[in-house]
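Below are the structure tokens for one structure; questions will follow.
Partial complex: the chains shown occupy the same locations as in the complete assembly.
Chain naming follows the written order as A, B and C, and within any one chain the residues start at number 1.
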Amino acid sequence: MEEKQTFIYRRSANYYETDQMSIIHHSNYVRWMEEARMAWMASLGVDYAEMERLGVISPVISVDVKYKKPVLYGETVDIAVTVKKYNGVKLSLGYEMKNVETGEVTTIGETSHGFLKENKIISLQKELPEMHSMLEEHN
Amino acid sequence: MEEKQTFIYRRSANYYETDQMSIIHHSNYVRWMEEARMAWMASLGVDYAEMERLGVISPVISVDVKYKKPVLYGETVDIAVTVKKYNGVKLSLGYEMKNVETGEVTTIGETSHGFLKENKIISLQKELPEMHSMLEEHN
Amino acid sequence: MEEKQTFIYRRSANYYETDQMSIIHHSNYVRWMEEARMAWMASLGVDYAEMERLGVISPVISVDVKYKKPVLYGETVDIAVTVKKYNGVKLSLGYEMKNVETGEVTTIGETSHGFLKENKIISLQKELPEMHSMLEEHN
């Protein structure tokens, strides 16, 4: 039996991402999740820039973040990306960020996404069958 | 019987907040919610900058955002802020953003917050009794 | 003789714009300059969103910022926008930010801009004669 591999995206905190509490401002994790998501898609062979050129966009429907421990400037996190749910038209992804030095979970996130072409919801199976298969596999 | 008044924070979308989907990037709404929250606190007589100088910080514990309709550059939203729950140590706020021209709800948000002094969770009733009373009133 | 009036854009510093030096991060002033520029254009009757819909974009060619005094969270600046130079194809704008409470100059900026349509440099006089006249007037 094959085990599913978790995709990990490594990210160091930038100085400009801190705020005057001397921690990474909470809005930035939403951006880190996007970076991790795009890198995860690339690892599956999906080029988001190319997908957009084909007229398919994937707007974010919802974002949830739970802040467990602050991340400080100079620290690095490993962001694990997993498929939480995929039903052909909607995709939910989970994110777990761990401080690489301490191993502590700093942040838990979830995003959900639709897929649109010419402003209409599309079936990924029809429009991007390869991506559909890959998401099915990771579901 | 007195009716609770909803606080409204008006915000215009900036060009630098757009992305190449030609909509406001989803991470920015988290920042707009912070702006609305700070303005709402100021409207209650709570000066967050002053609170920090007194050593009290209020980290964000969680953020949830639901994206109903995109906001475009040149558009303006009214952000209504309401207290969802307050139990003396934790505060949950709700946000509803409406396009001022169309009246459509664009975005629904929720944040929860703790209150810390010298890295310890504090009771707001003890440390900031006036703020506590005001939050009780709006609960 | 008529005196040229200076356009002023008022901006309050947001919490998420601070960094761990407890000042507004230097990159954000570039964004404030954009906000002030767009508001100034709107005050001249130029709707940038509309201009883009007509196919004209105005990329930034250069940005210079001199940081005199930090701006802190809770502070507000008045940003004066002036035309430094305009020759029909290139526009240079100057920005002076003053702390509204102390009157001190905090930041001096300059940006220069071209105008493109279908990736070609255009003459504003031909393409947008009204905007051209207004820029001439403020030059």
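Descriptive notes on the structure:
Operating definition for what follows: a residue touches a chain if its C-beta (ideal position, glycine included) is under 8 Å from a C-beta of that chain, and two chains touch if they have at least 3 such contacts.
As the structure is a computational prediction, the values presented were derived from the model and not from experiment.
Copy number for the full complex in this structure file, with 3 chains shown: 4.
Note that in this section only the chains that are shown with their structure count from here on.
One copy, subunit B, sits rotated relative to the other, subunit C; on C-alpha atoms the angle is 180 degrees to the nearest 5. Interface residue usage between subunit A and subunit B, two copies of one sequence, is largely shared: over half of the residue numbers at the contact are used by both copies. Our note on geometry: subunit A versus subunit C, Cα centroid distance of 35 Å, whole angstroms. Taking each chain's centre as the average of its CA atoms, subunit B and subunit C sit 29 Å apart.
Measuring from the averaged C-alpha position of subunit A to that of subunit B gives a distance of 25 Å. For subunit A, residues that reach two or more other chains under the stated contact definition are 20-21, 27.
Per the touch definition, subunit B reaches subunit A in the complex via residues 20-21, 23, 26-28, 30-31, 34, 52, 57, 59-67, 70.
Put simply, subunit A touches subunit C in their complex at residues 15-16, 18-22, 25, 27, 73. Every residue of subunit C that touches subunit B in the complex is listed here, in rising order: 14-16, 31, 34-35, 38, 47-49, 72-74.
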